[in-house]
Every structure is written in C-alpha cells, then in structure tokens.
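Heads up: the structure comes next, in structure tokens.
Only one protein chain is missing; all other protein chains are in place.
In this document, chain identifiers A and B correspond to the written order of the chains, with residue numbering beginning at 1 in each.
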Amino acid sequence: MAFRRFVRHRGALVSSIILGTMILFVILAPFTARYGVNEAVFKTSIENPNQFLSPRGIAWLGTDDIGRDLYSRLIYGLRVSIFIGLAAAFFGTVLGVTIGAIAGLRGGWIDDVLMRVTDLFLAFPFLVTLLVLRSVMSSVSWLEPFVGKPTSIRFVIVLFVLFGWMGVARLMRGQVLALKEREFVEAARALGAGPVRIVVRHLLPNAIGPILVALTFAVSSAIIGEATLGFFGYGPQPGAGSTSLGKLVGGAKGALLPGYWWLVVFPCVLLVLSTLCVNFIGDGLRDATDPKLDGTR
Amino acid sequence: MLRFVLRRLLWAVPMVLIVTFLVYVALRVGTNPLASYLRVNQRASAKKIQQYIETNGLYEGFGGYLRGYFQWLQGFVTFDWPRSIKGSREVWPEFRDAMMNTLRLGLTATGIGILIGLSLGVFVALKPGGLRDTTVNTGAFVAISTPPYVSALILQLVFAVYWNRWFGSSLLPTSGVYPPGNRGFDLFLMIKHMVLPVTVVVIQIVAVYTRYMRASLLEVLNSEYMRTARSKGISERRVLVRHALRNALIPIVTVAAIDIGAILGGLIITERIFSYPGLGDFFLGAYDNGDFPQMMPWMFFFTLVVIFFNLVADVSYAVLDPRIRLGR
Partner (left out) sequence: MTENVLSLRDFRVTFPTLFGDVQAVRGVDLDVRAGEILGVVGESGSGKSVTFLGVMGLLPKSARISGSATVGDTELVGASSRIMREVRGRRVAMIFQDPLSALNPTHRIGDQIVEMIQAHNKVSTKAAMSRAIELLAEVGIPQPAERARQYPHEFSGGMRQRVMIAMAIANDPEVLIADEPTTALDVTVQAQILEILQRIQSELNAAVVLITHDLGVVARVADRVQGMYAGRVVERGSVESVYDHPSHPYTRGLLQSLPTVGRERLQPIPGAPPNMMDPPSGCAFRVRCPHAIERCADEMPSLLPVGDVESACWRADELSKVVGA
C-alpha cells in the first residue's frame, strides 16, 4: 500500500519538476527560444529553402511551412497556453466557489435550479457546449467590450470561465452542505458571524484541499480546451507576435499527409506532456489532501 | 418501483422542454439564422427570405422566441422539418444517415472499450501496488491526458502515411466510410475504415473505465463483508464474482449512463478528424455554416439523449442498489 502511495507521489514529484522546468523555459522565452516567434531560421533562396526542414542543428525540432523554428514557436505557444490555463482555472474557480457557497448556504430553489442546470451542462459533449457558448458570446454585441473579439485570448478565457465554474460550484456546494452542520460553524453563527464571514473564515479553509485539486484539473482542461478549439480552427488567433499550442497542434493537420512528422509529433507530445504533468500534480494533491486515503486499508 | 420510474419520466418532460427552449434561444442568438441565410444565399429574393423567416418561425422578442420555439417543435414532431439554409436540402435523411454511422461507430467502440476497460480494472485491482498496477495506472493516466485528435494524428501518421512510405501501401484508410467512388455495401471495407476511429475512441473509454473499475473494486475488496464471505468457506471465485464484482459494478453502471455525453464528445472529435460522416461531422458542418435548421434537430436529439441517460442513471442505481430508498 505504502509502495503505491510512494509511486503515486513520485509521479506528482516528477511532474512538478518537468512542469517547473517548462514554466521556467516559458518565462525566460527571450533567452531560451533561439529565434523570434515569427522569425525564419535563415533567408531563403531557390537552391536553399528553409521550409519544412526536418530536425537539425539550426532548427532542433525542424521548421514549419514558412521556415520558422518549431522549437522556439513551441516555447512561445506553451507560454500562451499556460497563461490561458492558469487564468481560466483561477477565475473559473473563484466564480464556482462563490456560486457553490451561495447555493449551499441558501439552499431552496436556487440550489435545485443550479444543480439541475450544472448536471445537464456537464452531461453535454463539451465541444458542443463550448461552440454554442462561443457563438452566443460572439453574437451579443454589447458583450464585446468585456470579452473581446472571438479570436482574442481574453474571449477564450471568458469562455472557459463560463464553462468551468460548474464543477467547482458542485464541489463547493457539497463541502458547504457537509460543513454547515458542523459544530464550529454553528458556534460561529451563534456568535453572530454573517454568511460572508462564515464562508471566508470557516468554510473556505476547510474546503481548500478539494478546491485546490479542482483548480489543478481546471488548468489542464483549459489547456486541452484551447488546443481543441485551436485544432478545429475555432481557437484564439493571438496576433502576429504570438502563437498557442492549439494553433501549433492545428497546424499538424496539414503536415500529416506530406509526412512532416516533426510538425505532428512535437506539438502533440508537448500538449500531452504538459496536461499529463498538471493532471499528475492534481492526483498527487488529491492523495495528499484526502484524509480518507490516509493509511489505505 | 414503477411509480418511481413514472414520476421520473414525468419530470423529464418539462426538463426537456425547458432545456430545449434554452438551447433554441442560444442558437437563435448564437447563429443568427437570418444573417446566416443571407450570407449563404446572397442572391435570395425578398419572397424567398420572407418564406424562410416564416417556415422557421424567426420572430423577434421573448414572445416571438416562444412562438417560434413552439412552431419549430410542432414541425419537428410531425417530421415537417425546415430545409437547410445551404442548398435547401432535406435535413432528416442526412441526419438519419449520420445517426446510423455514428451509432455503428459509437456502439462498436463503446462495447469494445468498456469490455477491455472493465477487464483491465479487475486485472489490476486484484493485485494492487505492484508493477502491473503502476504500469496500467500510468498508462490510463497518459491516455486520459491525450485528447482524441492527438492519438488520431499519431495513428494516421504511423498506419497511413509512414506505413505507405515503408511498405508501399497504407495499412488502414484515414477517412470516410468507404473509399471514394465505392458503391453499395461492403462489410470488409467498412470495417477497415472503422479500425482507426474506433481505436481512438476505445483508447479514451478504456482509460476511463479501467480507473473506475479499479477504484470501485478496490473499495469493495477492502470492505468487511468480503471477509464475512470468505469466512463462510465458499470458493474464492464465488467470493469474487458474487460478492465483489457484483457490488463493484453498481456504481459503474450509473457512471456509465452519465458518461454518455463524454463518449459522444469524443466521437464528435474523432469523426471530424477521420472525415467520418456521422453526427459529429454533421454538427460541425452545420456550425460552420450557421445552419439553424440543421443544428436545432441535432441539439434537440442530443438533449433527449442526455436527459434520457440521466434518467437511466437514476433508475438503474435505484434498481441495482437496495440501499437507495425510492421515496424521493
């Protein structure tokens, strides 16, 4: 038993190291990337083209259709994706915690409606939900000042926040319902603490473990979500000076049939590796914070 | 029991109406059916446009939405479906064909996937903590973190593109149900075309169900009634099958019913990559055109499926687990 826990934690540990390295690379992009995001590896000529070069010294992971270095673009792409993941997960969790706490504390019809709606929302295929939400958000003209254009990064983050709060809300509601009747909350209420104070001072600290776990998984699902939208051509177009994992993975489609394997393999591997690391960390956190798993068996 | 099921069924009716109305509003706002129509049919006459508005019930305001929704619903249940905005085609025959293709792909993949997943879950739960457990667990984790299009891309790269380079012909086709130009039914070709998409979906399902089964069975195996069962002197096999497996499967049936949406989501993505003419491809095509008359039946159908399987989850749990009281 202890062996398994050890292995599991080792997974989370290794993942933390890999992800930490990735984040370091991404933050230090101007130094770690060898070329600019839109910079060609060298000036092209007829006898010496720079497009679709397989991996070699001047371009470690090869070049794309207009001769840009894939290695450098992956760093810049991961930077945008991680930013989207963190921002969406953070705001989604804050929204979810708030709504969940309200539902749990107030109960009644608010609670019923919320749980029914989230049930169905979560049961729908997520790509469909995302696409419908996306089209609604982009059609309501007065929303544009807040959420930006459908191709902007801000739009995608808002989209994932609207999509991602539900899981956290259910979780927070469950926690609140479970903790509400406990003595220390009763005591706080008896002493005249208001609902906001009870949630912030008493319920939140006790529910922080599962919420942290949910936040971690929200990061990975936002990264995957961006990649999925990007793959199907609905993702953000982060302007001329930038790219994202979704765009890079989407670019793999065109590289498939001609057999430019590096344009397929490397973006895919980076996507899977980064989400895998985040998931492993979430799993490790869950083990670490779940008292039920203490001394399994 | 019957009353419980009936009451749930009765509850499902307003649920379907409310949810599909919300979907209707979302699609009306999101796709803007009139603008999409004008974009696709730029030389439509004023009369045609007027006709389009009327057959689709595109009235404005909340009252107009409500009226339009019921007009649409009436047409839907009487199979008097408005035509698509692109090419003014009948929606139902295309929808039906797509549904058949998806069912074929989905049922095959789900069947294979659940079978392998549950077996693997049992396999590792019986010997937890060892190398076998770690390997399968890590594998399942990697598979869960791999979106279907990534596994699809890699499979296509290996079995079609590079296989062709190495051995002269590609092992498996990467798109469609039949090769271009094929006429009539051909089981072998059909299966050959299904191998890669089915594999992609199966990977996802296996990963999920291995973990479910492992967790559920481990919990049961560690429970005290397993010790009681062993203390009776019955065979170990009977202990595992009658006491452990049976109880471990109860939560899984419920989860499976709720999971149907996730499986459909995987199917949609997979179909798109393999240009497989199923419901996913149908939806994404309609979405790109903003084709309201095609999307609305699709969304209605999926809402029905989702609510139905939620109902199945509730009822199956109540049927399978005697601890659930049926009073609610």
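Convention: a residue touches a chain if its C-beta (ideal position, glycine included) is under 8 Å from a C-beta of that chain, and two chains touch if they have at least 3 such contacts.
What you see is a predicted model; the values in this text were computed from it and never measured.
In the complete assembly, the contact with the undisplayed chain comes from B:235, out of B:45, B:78, B:169 or B:235.
Only one of B:108, B:223 or B:316 touches the chain withheld from this view, namely B:223. Note that of B:211, B:243 or B:272, the residue touching the chain absent from this view is B:243. Mapped onto chain B, contacts with the missing chain fall at residues 223-225, 227-236, 242-243, 246-247, 250, 320-323.
Just so we're on the same page, only the chains that are shown with their structure count from here on.
Centre-to-centre, using mean CA coordinates, chain A is 23 Å away from chain B. Those residues of chain B lying in contact with chain A across their complex are 15, 19, 23, 26-27, 29-32, 128-129, 133-134, 138, 141-142, 144-147, 149-150, 153-154, 156-157, 161-162, 165, 222, 258, 260-262, 264-265, 267-269, 272, 283-284, 287, 290, 299, 302-303, 306-307, 309-310.
By the touch criterion stated above, chain A contacts chain B in their complex at residues 1, 3-4, 7, 11, 116, 119-120, 122-128, 131-136, 138-140, 220, 224, 227-228, 231-232, 249, 252-253, 256-257, 259, 261, 264-265, 268, 271-272, 275-276, 279-280, 283, 297.
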